[in-house]
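One structure below.
Every protein chain except one is present and positioned as in the full complex.
Let's look at chain A:
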Amino acid sequence: MQFENPATTNPIDQLKVIGKPIHRIDGELKTTGRAMYAYEWHDPNLRYAYGYPVGSAIAKGQVTSIDSAAAKKAPGILGVVTTLDVGDLQKGKLNTAKLFGGSEIQHYHQAVAVVVAETFEQARAAAALIMVDYAPEKGAFDLRVEMANAKTPDPSSEPDSSAGDFHKAFSAAAVTLDAEYTTPDQSHAMMEPHASIAAWNGDEVTVWTSSQMIDWWRSDFAITLGMDKEKVHLMSPFIGGGFGGKLFLRADPVLAAFAAKAVGRPVKVALPRPMISNNTTHRPATIQRIRIGAERDGKITAIAHESWSGDLPGGGPETAVMQTRLLYAGENRMTAMKLATLDLPEGNAMRAPGEAPGLMALEIAVDEMAEKLGMDPVEFRIKNDTQVDPENPDRPFSHRDLIGCLRRGAEKFGWDQRTNPATRREGNWMIGMGVAAAFRNNLVMPSGARVKLDQDGIVTVETDMTDIGTGSYTIIAQTAAEMMGVGVDKVAVQLGDSRFPVSAGSGGQFGANSATSGVYAACVKLREAIASKLGFNSADVKFENGEVKSGNRVVRLDEAAGEEGLVGEDTIEWGDLTKTHQQSTFGGHFVEVGVDVATGETRIRRMLAVCAAGRILNPITARSQVIGAMTMGAGGALFEELAVDTRHGFFVNHDLAGYEVPVHADIPHQEVIFMDEIDPYSSPMKAKGVGELGLCGVSAAIANATYNATGIRVRNYPITLDKLIGELPNVA
């Protein structure tokens, strides 16, 4: 199905199932431990072996030799495969750093060997006996130092944009801001580690893994292994979080495949937690400069956003300026990105790449600008709202209700109770409120599905879509149920299998809208097949209560299917609506914090997000997405930072004791409100993504609340107490 024109009324609009607060259909499997995650697949007829990876001890250089002799004598050992054994491998199309093979070391903890034994414990013990000799080389590890060498990246990343004459307007502006902000490297820190099982059958391989994007992985796995994609079967039906860290093929399936080949048995490989931060990808650090010029009435006349980030050669920039091209009005504008070469692990997508760190900076800048203007920051944002793409005013937003989100949020949160900076105290707590806009583009991806109807009236959806904890199973079941006129109890959903039609996958908050649209398209085909089989005129056929109706003829779905059953399969593809109309999601984040006057500890007291993201397919799973993202933003604002050892080039705090993510005590109260809206330009579902919106801007709202509490402006994340303590009031 080609989606070329705005959606008109369709069966989804019945809202009998879609939009209802239906609990996760896979919830019982998860709460009873029956949802099988990658490492847990177990066929009692197979003799699994266990692989343990060895990571590079240097950040850059060459492996000169690997001595496996001691490991090969260890108890239970079945085999050792080293990076030198396999030689240079073709790199996956979507990988920047190579995952395995050859002598070159590009980053710390790059996989250099996998040790296979009868048990996990034996493999781990033997892995410690592998002796690797390196010829280290000097690397570049410090973004601040390399900033001077940064270059404009590949044009495909659209590094620069401009409209009007920024410099002239900025120098003429009555009120200006020119400030630098920094965001640190961050780790996805998902609960389920990267893990895979590989089992060969002749020249075909089955890989159970933890992947957000089945087809991307399958393709890059085949390239890396130098084999035919058709001979790779990939399974990832349950994923314990990804956040972008499982978008691209990782080392574990590659190691498992080589190991399984070497020992002639299926092999399980999980990345140990201390290896994950440096072996995989991370959100790259940024240095951002923002300049805003405005008239005294608060109208922005000039806005510029520049960002510097680093990556390995061949990598890309953190696109932290993108939202600034679209979020606020202003006739004169420019954005620019610069990319430095860094020999740290690969920087790549982490939940809301670009917007998350970009808004961390921009939304502090906007708060600062409002203060300079003597304006309320909510009103300043509203004054500079735009209904068109400000760089290309002929291009409207498909639907934009930032103002609605901010007004509703301000009312609900009690924004009018906000006081001047550093004036509100409750005992030892300095109390402050902050606001920020949320903004994230609505991306769409082609997405396929197959929908089967059987003689029991059961509708089965098959697609290689993934559920990374987001609720894909449930909203897909709701979509099929709505389309076929049944309840979700009559729908079975099968995901994450490369034998199924290729879907959007999970990423860029495109999964829910794209994948359900693919299911919609397949259901349209199935409805046509049913109507055709029954000889109904498909234009006036109704599907409801498990029946197909046309005029006064009524046939039960199970009867319609018959013994042979019926199938519909299709892929949703997207026309030009994303080009003619800017499709984005919006929100307002409101946060209240307390800062301990003595210690500078910042603790969140309450958070509210008001989101405008098209039709909400399921308010339970959507809310979970938003509160999870708000929690992630709390970590990003207050303590998450991969600490770089700039001498040796690695992230030092590479476990979950050193890299602190929020715990329950950090998140006392969260509320989410969804604006009641639809966006017919987005898809037949009239929905948009919401999985990343909740993270966009929230850290800045926390930063702004901290400023309001203390009067201390911190522009370098995370806002830890050491950055406040020098300016806190005297308590001695």
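Keep in mind that, in the parts below, a residue touches a chain if its C-beta (ideal position, glycine included) is under 8 Å from a C-beta of that chain, and two chains touch if they have at least 3 such contacts; residues count from 1.
We take it that contacts and distances are computed from a predicted model.
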Hidden chain of the complex, named as in its UniProt record, picked from "Methylaspartate mutase subunit S", "Phospholipase D-like protein", "DNA ligase (ATP)" or "Xanthine dehydrogenase family protein subunit M": "Xanthine dehydrogenase family protein subunit M"
Of A:144, A:296, A:499 or A:603, the residue in touch with the unshown chain: A:603
Which of A:67, A:154 or A:655 contacts the chain that the document leaves out: A:655
From A:87, A:155 or A:726, residue that would touch the chain that is not displayed: A:726
Interface with the undisplayed chain - residues on chain A: 57, 75, 121, 124-125, 128, 274, 428, 596, 598-601, 603, 638-639, 643-645, 647-648, 652-655, 657-658, 660, 662-666, 718, 720-722, 725-726, 728, 731-732
